[in-house]
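Structure in structure tokens, see below.
Removed: one protein chain of the complex. Kept in place: all other protein chains.
Chain nomenclature is as follows: A, B and C, assigned in order of appearance, with residue numbering initiated at 1 for each chain independently.
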Amino acid sequence: MVFIKTSYFLNKALDNIRQNPFVNLIAIGVIAISFLIFSTFLMLFSNLNSLLALWEEEIQIELFLDDNLSGEKIDALQKKILSMANVKEIRYINKEEALSSFKKSIPGMDVLVKDLNNNPLPASFEIKLAESSKSFDMVKAAAKKLSTIDGVNDAVYGQEWVERFSTSLAIARLVGLIIGAFLLMATIFIVSNTIKLTVYTRKEELEITRLLGATDRFIRLPFFIEGILQGLAGSALSLAGLYLAYRIFIIKVSSSVQASLVTGTFQISFLSTPTITYVLFGGMALGLFGSFISLGRFLKV
Amino acid sequence: MVFIKTSYFLNKALDNIRQNPFVNLIAIGVIAISFLIFSTFLMLFSNLNSLLALWEEEIQIELFLDDNLSGEKIDALQKKILSMANVKEIRYINKEEALSSFKKSIPGMDVLVKDLNNNPLPASFEIKLAESSKSFDMVKAAAKKLSTIDGVNDAVYGQEWVERFSTSLAIARLVGLIIGAFLLMATIFIVSNTIKLTVYTRKEELEITRLLGATDRFIRLPFFIEGILQGLAGSALSLAGLYLAYRIFIIKVSSSVQASLVTGTFQISFLSTPTITYVLFGGMALGLFGSFISLGRFLKV
Amino acid sequence: MIEMYHVYMAYQRDANALEDINLKIEKGSFVLLTGPSGAGKSTLLKLITCQEKATKGQILVGGRNIVRIRHSSIPYLRRNTGIVFQDFKLLNKRTIIDNVSLPLEIIGKSRKEIKHKAWNVLKMVGLQHKIASYPLQLSGGEQQRVAIARALVNDPAILLADEPTGNLDKENSEYIMELLRRANTKGTTIMLATHDKNLIENYHYRVVGLEKGKIISNG
Partner (left out) sequence: MIEMYHVYMAYQRDANALEDINLKIEKGSFVLLTGPSGAGKSTLLKLITCQEKATKGQILVGGRNIVRIRHSSIPYLRRNTGIVFQDFKLLNKRTIIDNVSLPLEIIGKSRKEIKHKAWNVLKMVGLQHKIASYPLQLSGGEQQRVAIARALVNDPAILLADEPTGNLDKENSEYIMELLRRANTKGTTIMLATHDKNLIENYHYRVVGLEKGKIISNG
């Protein structure tokens, strides 16, 4: 067999693109838009995730302690709790601190407290759980377990809010994954079908080339390369568009609202470099896939 | 001029679809998927909105009253506040109710309260604002205004949570609108370009028909009808797909989590009938638009 | 019926496909247009139906100057003209009878009349048994006869036939020529481009000879 250089097929693919500017522009445009939808979603989803993670940070369990525990006992308790698998952080709050923060928390409280002859507020631990243990069920279970520890009077964790919040998180993530999977499939569908149409416009050319003695490989290779190039161009365009939108729009909006969103600082970020790479490779793979499934039916002569 | 029946063009359009099953199936498929993305978004967005509205319900301002106000004074105050433009609901909580709910709210509190010789907690009003006044700024302003009323000691509204929550709402809605607009444009782009490709595959047919003496109108009308039919089929398919997904999937998921999401009952709902109508008409309009912009370049002979 | 005055046509800037064509085709006449490959025969026919625009000169068809005709008037010009294209230009997605029906559909004839006429003309060219076939299921000569049938179905005032017998055997050619002769007798003005020396010799029609875009014989 005669050796045929790869550069020949690359040139052929570029020729094809040049010879069919109309269909190629449309294909690349449609691929770009599909990927723009998908990568916009990726960006929103990853930012939403970071934001939720920040908020999750703040879920904590308060552990009210029995009165009259000795300092050693408290130290031992603290060590014991911290050594539990899902506890990340623990902070001790003594009776005085509890009272003073209590005074601040409800207006008019100082009047009430003034009249007290002794401090009725218990000392407590503030406990932050590990990332992986922040679902409502796990917080609940952890609180229950903690409350049975000897020396612990009660465990409190803002039941209602935590429940609602962590459920929202779970839903948001689930919905996000479902939407992501759906968008991915939609992108694959749209891109591969668009490529199918572009191949279809060249049905005759394919048939003639085959009648002149071309092997399937000879016919396919330029189309595969063309598909890869279309996919690359489309996904690169989508990233460029998204980045532009991110610069001129999202940053502006976010800077005006982010301050109030979280206690810490939260910066809406662009897609990470690995994600960008995935998107580009995804574009190429999809272009290749699109050409691949399109060509079969036209190589029957 | 000879009279040509509309039914002729409808038949012609149906013939065209039958004669080009491959490109038509692809076009309808792509339109369906694009619309599926868009109408999925519509459904999520409208449900999110309902959910947020439910949550918003719960934002309220607590107004602590001076001690020793007379019953008439309190009645007068209540009427006055209720008559304010943005107040929707008001509930009076007397000192005893305040104390008993206080006892329940923090464990170990009964110990503290037991020692009291008089009830130090103030009476209060719980105020719900009108729908339109629930942005953080408006709640803040309302609280400030309410706190200056004679007989009112302090106004409290869970500053931090309300702020974060209402900002989230605003962002969610803004992002939703932006995404919606973007998806709409993307759908228009994808659909019209797909139709362009299908028209392109019939370039020759168009040219020949024109060479045989057909007017532009004669050539265009079947394409317009075909575009409308494609758009209708595509959007109807997307709605059917969405409804199916809604039945077998979303309802299942939601029933397992919705209970915990809100205090009241919240049911994920399908698109409203007007929205369904809009989507179908949108499909037809878009199909027409797609054919319209595609045909120009092929009628030059 | 067709008059040309100093007509020039150039596809590219430097090369004239037609040069200084002066031609008068009387109503009801039958003219053969001959010349070697690339002489400009097809180009000349294309000018008459506004498929191409003359670079210079005036062209009258049925008394009307078509050089600066509006885009929207072109269809009405073409409806009076039957064209047999050199490359047939059949619609591959339509059956033979639908192809032949098209010119009648375009002018809005009734369904019944269309069917009747299309069938008749297909029978005339000997293809009544192929009406439900598609163009790509026909032999070259059969396709050519479909193209002829489509051009005739409309009883056009002018018939422009570009090499209509190139894919036909002698018997079929003679038969097609007889069909054209009959149409001509009924009043159709015919211009037929051909290289077929037999046609030129056997039929004593007026012959216009083209070479390199110029008329070299006319009579």
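Observations on the structure shown:
Note that contacts are C-beta pairs under 8 Å (C-beta built on N, C-alpha and C of every residue); 3 or more make two chains touch, one makes a residue touch a chain.
All values reported here derive from a predicted model rather than from experimental measurement.
Note that the absent chain touches A, C when the full complex is taken as a whole.
Residue-wise, the contact with the chain that is not shown comes from C:Gly141, picked out of C:Gly28, C:Gly57, C:Gly108 or C:Gly141. Taking the complete complex into account, C:Asn167 is the one of C:Gln58, C:Thr95, C:Asn120 or C:Asn167 that touches the chain left out. Screening C:Ser42, C:Asn154 or C:Thr189 against the full complex identifies C:Ser42 as the residue touching the chain left out.
Residues of chain A in touch with the missing chain: 1-4, 8, 19-20, 205, 208-216, 218, 301.
Although one chain is hidden here, its contacts on chain C can still be listed: residues 11, 34-39, 41-43, 86-87, 137-142, 144-145, 162-163, 166-172, 195, 197-198.
Everything that follows uses one rule, which is that only the chains that are shown with their structure count from here on.
With respect to chain A, maximal separation of chain centres occurs for C (centres as means of Cα atoms).
Counting C-beta pairs in contact, the chain pair with the highest total is A-B.
Geometrically, the chain at the heart of the complex, using CA-atom means, is B. Distance between chain B and chain C, defined via averaged C-alpha coordinates, is recorded as 62 Å.
Mean C-alpha position of chain A lies 22 Å from that of chain B.
With centres defined as mean CA coordinates, chain C is found 66 Å away from chain A. For chain A, the set of residues that touch two or more other chains is empty.
Counting partner chains per residue, chain C has no residue touching two or more of them.
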